[in-house]
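The other protein chains are all here in position, but one chain of the complex has been omitted.
Entry: subunit A
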Amino acid sequence: MTSTYIHGIGMTKFGRLESSLKELLLEACNEAVKDAGNPKIDAVFVGNFMGGSISNQEILGAIVANELGLGYIPSTKVEGACASGGIAFRQGILGIMSGEYDTVLVAGAEKMKHASTPDVTQAINSAMDTTTTEKMAGLTFPGFFGVLANRYFYETGASKEHLARVALKNRENGVNNPLAQFPKHTSLEEILSARMITDPLGLFDCSPMTDGAAAVVISKKKSPIAVKASSQVSGPTKMQDAIDLLSIPAIGESGRLAYEKAGLGPEDIDVVEIHDCFSMTEIIATEELGFFNRLEGWKAVEEGRTKVDGDKPVNTSGGLLSRGHPIGATGLAQIYQLVRQLRGNAANQLAKNPRLALAQNLGGTGSYSTVHILERV
């Protein structure tokens, strides 16, 4: 089987930006291609969620190929809600594994800050099954995780303070990341007293609206960083039909598949980027990925195990909560941070010289999940 290696990475600043969707996308792509040493690119995959609905801009693949002068090569836009970036990355890997391409440029981009919050919330709601009575009841995307959190509190000893500790950790990490959206320190008190978005999730428990882009160049040619495993699964699309509300099976199953492909387990992973669209989601994901026992992820937060100096550092970039969440770019921003960790020059660089890194990217309320495991070789 053909192995895939990472040759170049690029990422714009995340936040409220003047640049257009196209400008952000091209900036990240150009940086990644330069970082890779300007190789011949055989195909382009772009992860994007709301370019059509919010920016009235599609054909992002062809725009990249044309503006970067990559020639008459195939290019594809990939949509999988918040997992668009992770799925695009996987499509690039599969293209190389199939033998069709030697070198692929994968990018993700989103432009959200120019639109109003109700309009973006509405657009994000398209990541739920909109034909159901639960959508008609007014369930929102964040609302799903609010319902999950209240049940989690009920069944465990966790409280709002544990969610706040996740948000605080990711903010402390984000403050050290020059590309992150939020450069300001905060406190448990400020997080706990912030205005409510969807009870019990307050402002700091929810990932923000963000502009930004990230890109990665992968190839079958060797480099010091290999893609050791790539997995993707689909999961339930409705809250009321969940067999177990406190489990997001797409995350667990994508993790299990990735460990199996890589021939290793959660105990082997040195550094993790998890899809913390909400503080609650990070806790559930650390359980689903096997880092901590089921319904005990909150204890690991309490013990500081997921901090930069903990035994299982999660979201050293600041995560979606503080790095920001330009939807289609997130999956590739995770790869960007992990490559920097493996190269030894990341924001919040781990002292222990990480060798194995895991990225988990979630779409919808558990509709999609991808897991990628990277290895310094």
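Heads up, the rule we're going with is that a contact is a pair of C-beta atoms (placed from the backbone, for glycine too) under 8 Å apart; a residue touches a chain by one contact, two chains touch by 3 or more; residues count from 1.
The working rule: contacts and distances are computed from a predicted model.
Missing chain, UniProt name from the options "Cytochrome bo(3) ubiquinol oxidase subunit 3", "OB-fold protein", "Ribonucleoside-diphosphate reductase subunit beta" or "ABC transporter permease": "OB-fold protein".
The chain that is not drawn here is touched, among residues A:Gly138, A:Pro178 or A:Gly263, by A:Gly138. Among A:Asn56, A:Ser98, A:Thr117 or A:Asn345, only A:Thr117 touches the chain left out of the display. In the complete assembly, the contact with the undisplayed chain comes from A:Gly146, out of A:Gly8, A:Gly51, A:Gly146 or A:Gly235. Mapped onto subunit A, contacts with the missing chain fall at residues 117-119, 121-122, 125, 132-134, 136-140, 142-143, 146-151, 154, 195-201, 238-242, 245.
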